[in-house]
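Following: one structure in structure tokens, then a few remarks.
All protein chains of the complex are present and in place, except for one that has been dropped.
Let's look at chain A:
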Amino acid sequence: MAASIAIHLEFGGGAELLFNGVKKHHVTLPSQSEPWDMKQLLVWIQRNLLKERPELFVQGDSVRPGILVLINDADWELMVSTGKLCLLSECVCVCVCVCV
């Protein structure tokens, strides 16, 4: 059983408009049997934080093309290619919209 984890979420570049204009969120993800990964985080964000127009944030299993995701100041594209991306406590996840 993995404990619940607290993470910092930040939305920018216009993405914050989908979250009532709030850029920074400090959230606690509930505990679950396996470690949290990005796909699950996106579903959680969509269910609990996203205020409008989900199609502008998620597309299928991932973010809409046109949204950059950085985890602890590093592009998630780097980590995705090195294997399954697991989220750790207190990590900072930033989603920046490239084009509105």
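The definition used in the following text is that a residue touches a chain if its C-beta (ideal position, glycine included) is under 8 Å from a C-beta of that chain, and two chains touch if they have at least 3 such contacts; residues count from 1.
Definition applied: contacts and distances are computed from a predicted model.
Novice: Among "Cytoplasmic tRNA 2-thiolation protein 1", "LLGL scribble cell polarity complex component 2", "Regulator of G protein signaling 11" or "Serine/threonine-protein phosphatase 2A 55 kDa regulatory subunit B", go ahead and choose the protein name stored in UniProt for the chain not displayed.
Specialist: Missing chain, UniProt protein name: "Cytoplasmic tRNA 2-thiolation protein 1".
Novice: Could you tell which one of A:Ile5, A:Leu29, A:Leu42 or A:Cys97 touches the chain left off the display?
Specialist: A:Cys97
Novice: Pick out the residues on chain A that sit against the missing chain.
Specialist: 12-14, 17, 64-66, 68, 70, 73-75, 77-78, 81-83, 94, 96-100
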